[in-house]
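I am attaching a structure below and will ask some questions about it afterwards.
All protein chains but one are shown at their positions in the complex.
Note that the chains take the letters A and B in the order they are written out, and that residue 1 is the start of every chain.
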Amino acid sequence: MSTRLAQGGRLIDRSKPKNFTFNGKRMKGYEGDTLAAALLGEDQMLMGRSFKYHRPRGVVASGAEEPNALVNLGQGERFEPNQRVTTTELFDGLYATSQNHWPSLEFDVGVVNNYAARFLPAGFYYKTFMAPKAAWKHVFEPIIRKSAGLGQVPTEADVDRYEHYYYHTDVVIIGGGVAGLASALAAGRSGAKVLMMEQTHHWGGRAAVDGGEIDGQSVDAWIDAAVAELEGMENVTLRTRMMASGVYDHGYVLGYERVADHTPGDGRPRHRLWRIRTKQIVTATGAIERPLSFAGNDIPGVMLASAVRDYAVNWGVSIGDRTVVVTNNDDGYRTALTLKEAGMEVPAVLDARAEATGPLAEAARAAGIRVEAGKAIAKVHGGKRVTGVSVCLQAGEGSTLEEIKCDAVAMSGGWSPVVHMWSHCGGKLIWDEAQAHFRPDPNRAPTSHDGEAFVVTAGTASGAMSLAETLEDAYAAGKAASKAAGGKAIRKAGPKAEAEAEQPMAPVWIMPQGAGPQKRMKMWLDYQNDVKVSDVQLAAREGYESVEHTKRYTTLGMATDQGKLSNINGLAVLSDALDQEIPTTGTTTFRPPYTPISFGAIAGEARHEIFQPIRRTPMHQWHEDAGAYMEPVGHWRRPYCYAKPGETNEQAVHREVLNTRENLGLLDASTLGKLIVKGPDAGKFMDMMYTNMMSNLAIGKCRYGLMCSENGFLSDDGVVARIDEETWLCHTTSGGADRIHAWMEEWLQTEWWDWKVYVANVTEQLAQVAVVGPNARKVLEKLGGMDLSKETLPFMQWADGKIGEFDARVYRISFSGELSYEIAVPASQGRAFWDALLEAGEEFGVMPYGTECLHIMRAEKGFIMIGDETDGTVIPQDLGLNWAISKKKEDFLGKRAQQRSHMTDPERWKLVGLETLDGSVLPDGAYAVGEGNNVHGQRNMIGRVTSTYYSPTLKKGIAMGLVLHGPDRMGEVISFPTVDGSNTVIKARICDPVFYDKDGEKQNV
Amino acid sequence: MSNAVSALQGASFDGYCKVEEAGLTGMITLRGDLASDGVAKAVKAVTGAAMPGQGEVTEGAKGRVGWMSPDELLLIVDHADAAAIVEAATASLGDEHSLVVNVSDARAVYRVKGAACREVIAKLAPADTSVMQPGMLRRTRIAQIPAAFYLEDDETAVLVCFRSVAQYAFDLLKDAVEPGGEVF
Partner (left out) sequence: MLILECPYCGVMADETDLHGGGEAHLKRFGPGSSDDDFETYLFHRKNPKGVHFERWRHVSGCGKWFHAARNTMTLEVYGTYPAQTYEPPKDLVAKIKKKHPEWGGYE
C-alpha cells in the first residue's frame, strides 16, 4: 500500500495538516502537498478510469506530464473537470471526485470495453460507424456520447474572476529549477529586465531530489541562496505558480498564473494571463522521464522511477513496501537507493542493459540491492493494484524466469528534454543517439522580427543531463540571452557542481525486445487515450507512414496531456514498424498550450457586463427607464419600441407609427454617423466618395448620397450637408460611422495623399433627435428660438441656431415622409434636450418611437435600408437609384466596377414593391419561384423579399424585393412558396415601392 | 450651459487605486501641419502650451496639448471655454489648411489614482506602461475599445475614451482595481 512515511518530505509542513474530501471520503494531507501526494499518503492509489477501456488507473508521474490522474475539482460554481492531481495544490476543504466511470470508481460498468479491446483497435471509429447513414444519428452517436469524454461539464456559472496583464521585459526565463535559477543569476547580474516563472509553488525543481552539491553547498541551500540573491535584484521579477503556456511570434509569451487556485474565494482573481513581450526567452523547462513499454505497464502502482523518488523525498510518501525498479539507464538506481535509504524494500533492479557496471549500479549492490542486468518485465500482475512482476530476458520473447512479489514498479526509460517552448515558434530538434531523445538544435533557433534567434535553452532542456553540465549550460544561456537583449557583459563565474560518471543508457522501446502480439496488446503508450504498441503497429501496417497521420488515426498524443509521456515511445515504435530511423519519422508538431489553461484565463475581464463594449447614447438611460425593448445595432443598443404596460411589442410599434403619422414622434438618432470633411480639395474628394455630385451642393443645403466600394456594391448611404465653402458634413448609417471614417482616411492617406482634406468623426459629439410628424413644427416653435418656418427652412436645408436654450443644428430632412426636423445638440445636453421636447410636446401628443417604427415608416415611403435592400452584392442600379448616380463625373469609387458586364446585365434582379393579394405579410427573405428547374433540379428563383412589414397606416402587408425584370412587370402576380411546412404559396403583385404619399406632400409642408 | 452633463457625472470607485470620471472636460481636435508656425502659434495662443513632439503631451496656462498623430493634436481645456477656443484657433489659423473641431462631448475622461496606476492600465492595454512618464501620451486600446492615456504625475493616470463606451471603460477600470487583484 502507499503510505505517508514517518519522516521526510522536503516540501511539506507536517505541523500544518490540511483536510480534504475525495469521493466523499474525508482525508488528510499537509501544507505543501499536491493532491496526488496527499491521496497517495492516504493509500488512494486508484484515482480514475481510462478514456476508452475504462481500465483502473493510478498516478504515473509527479508533475505536469501526468496522463491518468484527472479529477473533478470543486463543487457548484467552482466545479472544474479534468484537473491533474499532480499539479493541484492541497488546501483545506478541497473537494475532489474521480471521473470517467459509472457507477463507481471501484466498480465501473464501462470496463466491459476492456474485455472487448481486441474489437476496438486503432481507427475503430472510422471503420465501424460508416454505414448505414441513419445509424450514426440514432445509434452510434448517442452511445459514443454517453461513454466517451472525460470529466463532467460544469452546470453552474463560474463565480471566479480572471484577468490579463500585459508585461514588457528583456528576458523571460521559463522554469525555476536550478537551471532557471542559474540563468536568472546570469541575466539578473547583466542588469537586463528579467521575468522568471515557475509552474509549481516552489523553486529549484527536481535537482534537490537527486542530491549532489552546488558550490560546496547542498542543493537546497544553494537554491535558497540563489533565490535570495535574485529577490534582491530590482531588475528581476520572480513568479511562482506561473506556467509558460506558449511561445509565439516576435517574443510573445503567455504566462498562466494560478493566483488563487489554492485559496479559492479569497477575493483574488483565480487566474491571471500574462501577455508578455520579451526580447529573449530562456527555456529552462527540464526533462520528462519516459515510461517503458511492457505488458501491464498501466496497472496502478506502476510509476515513473523519478516520480516514486519525488513522492518519497518531496512529500514523504512511499508508493509501496516492495518496489521493483526497471530501467535502461543509471537514473533508475537513484530511486532504488532512495527507497532503500527510506527503509523500504527493493527486491530487484531489472536493468535492461546487458551489463550494469556504472557507479550507481555498484552503489546499489553495495546497499544490498539485487541488480539483474539484461532483464526485463514480462508482465505486471494485478488489477487495481500491482501484486507482482514476471521477470524475463530483455533480449528474448518473454518467457518467465521468475516471479517477484511487489506492490509497486518504478520504471525509467530515459529522459526527454521538454522542448515545447523551443518548438512552438519553429525551433528545430536533433536526434541525440546517445540519450535516445530529441533535443533542441542550437543552430536552428526560432527567430524574431529582427531575424535573430530569440529562444535559448538551458540545462536539461538543452539535453544536459548531469547537474554539472546543467549549471554550466544554464549560466551560459542566461548570459547569452541577456547579452542579446542588451544587458551588459558579466565577469562573475556561474555555479558549479562536481561531474558524476554514469554508464551510458541503452534505448529500449519494447520490453522484452521480442514480445509477441498478446504482450504488445497490453503495452500502453498513451495512457489517457488508451493507445497501445499494437495500435501503432496496426496503423503502420495499414499504411499510415506519416507520424502526423498515425497520431490522428490512433489518437496517440491527442489527449489533454498532449503525449508528454507517450510521444517518443510511440514514434520509436512507429519507426521500428516502418523499418526506418527515428529522426526520419520525426515528431508531431508541438503546439500551445503546454498544459490546458482555463477558459476564464483566456477570456480575462471579458465577462458579464464587460463581455463586450455596449455603446450608449446620451439618452440611453431614459430609454431604459421607459422600459424600451432594446435591440443591438452594431455595439449600440437602440430602442426597438417602447411598449406600455399590457401592450405587446407589435402593438407598441403600430401605435408608434400611427402616432408619428398623426401627431408627433421623437426618435433618438444620435447613433447616426457624422463626419466632417474639410479642405480646399474636399469637394473633389466628396465627388470621389459618393456616386452623386456633392461638390456642387449649395451651402445650407442637404442631399441624399450613396457610397460604393471599388467593387461597385452599395456600402452606405446618408444625407450630406454643405456647411461652408470648404466643409461638408456626412451622415452615415448607425453601424457605418467608424467604417466610413476609416474608408475616407484610407483613401486620403494611401491614394490621394496630396489632396488637402481633413476628416473628423463627430458622431459622439452630438446628440441627434428626429422630431417627426404633423406637430413637429409646433413643438419646436413652442420651445422658441430660431425660425423654422417652411419659408426660412425649406425641405432639404439646414440651419444653425437656438431652440429654447439649446445650441442646435437643424436639418430639414425626412426618413418617414412626415414633416421632420433632425436636430443635433452637444451630447452633454442631449438628455436635457430630449426631456425638454417631451415636456413641450405633451400637448401635441408626443411619443418616442423606436427603430421598428422607423423601419416601417421608411418602407411605406419606399426608402431603402443598408443591410436590408443591400447585402454586399447589390449595386445602386439594382435599387432604382440611378438618379443618385452622376453621369457627369469622370470617376467615383465604384464607377468602373459598375461598367463591368455582370453589373450591366439586364438579368440582374431589380427593386420593386410587393403587395400580397390577401393583404398578409410576406415572410422575410422569401423567394419567388419561376418556371422550370435549374441544373440542380431546384425550382428556378426569380426574386426575393428584402423588407416586409405590416403597415399600420395602410392596414395591410407591404414589402420590397429584388425581382427579375421587376420594374418591367408592374401589376404581375408572382408566387412565394412558404417554408413553414404548410405547403402554401403566397401570391403577391409587383407594384411601385412607394406605398405612401408618393408626391411627398406631407414632408413638404 | 447649466444642463450639460458628462457621461457618468463624476462616478468614482475606490479599489486598490481610485477610479473617477473627470466630469466635463473640454477637448478639441486640431488637424493641420504640425511643423507649421501657424499651428504652433494658434496652439500657444489658445492653451499657452508649447507644441508637443511625437508621443508627448505639453502643458500651458489654459490647457494641455497632446500629440495624437503626425497631423493631429488634442487640446484639453476647460469645457466651458472649448467652443470659444475652437473659434479662436480657427481664426488664428486663417487660410492655413486645417480643421479645428470641438469633441468635448464625444469623450469620457478618467483618472486612475494610486501608486499602481501603471499596473492597472497594463491589465487592459497592450502598451508598455512601465516606461510611461509624465509628459508622455500613448494611444492604444483598453480591452476592446480605443483609448489614450498620459500621466499627470507619477501616481495619476488620465485615460480618455469615447463617450458612448464611458460605462464600459469605467466598468473595466473598476474590475481592474478590485482589491485582491494587485499584481505586485
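Just so it is clear, a contact is a pair of C-beta atoms (placed from the backbone, for glycine too) under 8 Å apart; a residue touches a chain by one contact, two chains touch by 3 or more.
Keep in mind it's a predicted model, so treat the numbers as computed, not measured.
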Item to complete: Quick one: say which of A:H202, A:R277 or A:R989 touches the chain that got left out.
Response: A:R277
Worksheet item: Which of these, A:T155, A:N443 or A:T750, touches the one chain of the complex that we don't see?
Response: A:T750
Worksheet, complete the sentence: The one of A:D450, A:E581 or A:D871 in touch with the missing chain is A:D450
Worksheet entry | Residue touching the undisplayed chain, where the options are A:Y252, A:Y629 or A:F795 | A:Y252
Worksheet item: Out of A:K895, A:R908, A:K956 or A:R989, which touches the unshown chain?
Response: A:K895
Response to the item:
Against the hidden chain, chain B presents residues 54-55, 68-70, 72, 126-127, 138-141, 146-147
Worksheet item: So which bits of chain A touch the chain we can't see?
Response: 248-252, 277, 447-451, 710-711, 742, 745-746, 749-751, 753, 890-891, 895-897, 899-900
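Methods note: only the chains that are shown with their structure count from here on.
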Discussion item. Nearest whole angstrom, what separates the Cα centre of chain A from the Cα centre of chain B?
Written reply: 33
Discussion item. For a test of understanding, state which residues of chain A touch chain B in their complex under the given definition.
Written reply: 161, 163-168, 266-269, 272, 275, 277, 605-606, 609-610, 612-618, 635-636, 676, 678-680, 756, 758, 760-766, 805, 807, 826-829, 831-832
Fill in: For the chain B and chain A complex, residues of the former touching the latter
1, 3-7, 24, 29, 31-32, 71, 79, 97-99, 101-107, 119, 122-131, 143-145, 162-168, 171-172, 175-176, 178-181, 183
